[in-house]
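Removed from the display is one protein chain of the complex; every other protein chain stays in position.
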Amino acid sequence: MPYVKIEVTREGVTRAQKQQLIAGITNLITDVLDKDPSLTQVVIQEIELDDWGFAGEQVSVLREKGITAQKK
Amino acid sequence: MPYVKIEVTREGVTRAQKQQLIAGITNLITDVLDKDPSLTQVVIQEIELDDWGFAGEQVSVLREKGITAQKK
Amino acid sequence: MPYVKIEVTREGVTRAQKQQLIAGITNLITDVLDKDPSLTQVVIQEIELDDWGFAGEQVSVLREKGITAQKK
Amino acid sequence: MPYVKIEVTREGVTRAQKQQLIAGITNLITDVLDKDPSLTQVVIQEIELDDWGFAGEQVSVLREKGITAQKK
Amino acid sequence: MPYVKIEVTREGVTRAQKQQLIAGITNLITDVLDKDPSLTQVVIQEIELDDWGFAGEQVSVLREKGITAQKK
Partner (left out) sequence: MPYVKIEVTREGVTRAQKQQLIAGITNLITDVLDKDPSLTQVVIQEIELDDWGFAGEQVSVLREKGITAQKK
C-alpha cells in the first residue's frame, strides 16, 4: 500500500531515469518493509524552475547564477 | 474545510468527468460529514504515464503490454 | 491507479464515517472513470484545529467564536 | 528543513509574483520559527481551472459565471 | 482558492507561532495575488524527527550530533 511522491525540478529527467527511480524505490520498499511490490505506487512530479524556491530564490535564478544541484 | 486531492493517470479524462468527480466528492463529504459544501475544495491532478509507477513499472510500459486499469 | 487524499479537521470523524468516505470515493471513481476499484487508494488525514488556517485564522479560534463548518 | 507547497489556480501568476511568494514565505518562516533560510523549500503548483472544484463546481464554471476569487 | 501546506519538524512550534504562520501566509497571498483571504486555506503538518531525512540522515540523528536548523 505504500505511496511515494517524488518532486524534482524539470531539468531533463529522461524516461529511463524515471524508470530507474520507480524500480529502485519499489525494490527498496519491498526489501526494507517486506511489502508486496504490486501494492507500491510511485508518482514523479517535475516542477518548473520558476516554481521551486530554495533559500528564498527561484531555482531558475540560481541556475542563471551558475548554481547547480549536482553532486560535487 | 475539507481539501481533497485526486491523482489519476492522464488518459483522456474529460471536463464532464472532472465535474462529476468534483460534484460527487463534495456531495459525499456533505452527506457523510455534514460539512458546508462551500468549504470543500477538490483538486484533480493528472499524471503522465511515464511518471506513475505501479509494481515497479511505468504505467506507460504496462499500457504498451496491454495491461489496463479498467474495471473488468 | 487513482490515489485520493482527503484532509479534514480532526473533529470526531468516526471509523464508520471514514469507511463511508472510502467506499463512496472508490465507487465514484469506478463509476465515472471506469477504474478497477482494486487499484484505487484513499488516504484520510485528520488535521488538528490549531494546524488548519482559514481566512487567516486558526480553525480552533473560529470554533471558540462559535463558527462551524456544518451545513446550514 | 521546512517544505511549503502552494497550490493556486493557473490564472496568469507572473514570474515576479512567484518570486515574491517564495521570498515572502521563506522570510516569514525564518522570522517566526528562526529557521536557516537555506533549508526552506517552497514549491508552487498551478492548477488548471477545470481541475479545481469549489463548492461542488469547477472554478472554470464559476469564472464563466463571473465569480472571481479577488479581494473585494 | 489557494491551498498551502507547510511541513516542518516537530520541535516545539507553539500555537502562537502557528497563528503567525497562518496569518502571514494568508496576508502574503492576498497582497501578491489579490486573492480574497476567506478563500485561502493553510495546513501545518509537524513531522517527527525520525520521519524527516536530510542529506540521507534522520533529523533526529542530526540533532543528536548537535546540528540544528536555526538561523546563524
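Order of writing sets the chain letters: A, B, C, D and E. Residues in each chain are counted from 1.
The rule we apply is simple: a residue touches a chain if its C-beta (ideal position, glycine included) is under 8 Å from a C-beta of that chain, and two chains touch if they have at least 3 such contacts.
The model shown is predicted, which means the values in this text are computed figures rather than measured ones.
A.B. asks: Can you list the shown chains that the absent chain is in touch with?
C.D. replies: When the full complex is considered, the omitted chain touches A, C, D, E.
A.B. asks: Considering the whole complex, not just the chains shown, which residues of chain A touch the missing one?
C.D. replies: That gives, for chain A, the contact residues 1-9, 13, 17, 20-21, 24-25, 28-30, 32-37, 39, 52, 54, 59, 69-72.
A.B. asks: If the hidden chain were put back, which residues of chain E would touch it?
C.D. replies: On the side of chain E, residues 7, 47, 50-58, 60-61 touch the unshown chain.
A.B. asks: Need a quick check: the contact residues on chain C for the chain that isn't drawn.
C.D. replies: Touching the missing chain: residues 15, 18-19, 21-23, 25-27, 37-38, 40-46.
What we mean here is this: only the chains that are shown with their structure count from here on.
A.B. asks: If you apply the touch rule, which chains end up adjacent to both chain C and chain D?
C.D. replies: The common neighbours are A, B, E.
A.B. asks: Could you work out how far the Cα centre of chain A sits from that of chain D, in whole Å?
C.D. replies: 21
A.B. asks: With chain centres defined as C-alpha means, what is the inter-centre distance between chain D and chain E in Å?
C.D. replies: 15
A.B. asks: Which chain C residues touch at least two other chains?
C.D. replies: As it turns out, chain C has residues touching two or more other chains at 1, 3, 7, 52, 54.
A.B. asks: Answer with line, ring, star, complete or other to describe the graph linking chains that touch.
C.D. replies: Shape = other; not a path, cycle, star or full graph.
A.B. asks: Which pairs of chains touch each other in this structure?
C.D. replies: A-B, A-C, A-D, B-C, B-D, B-E, C-E, D-E
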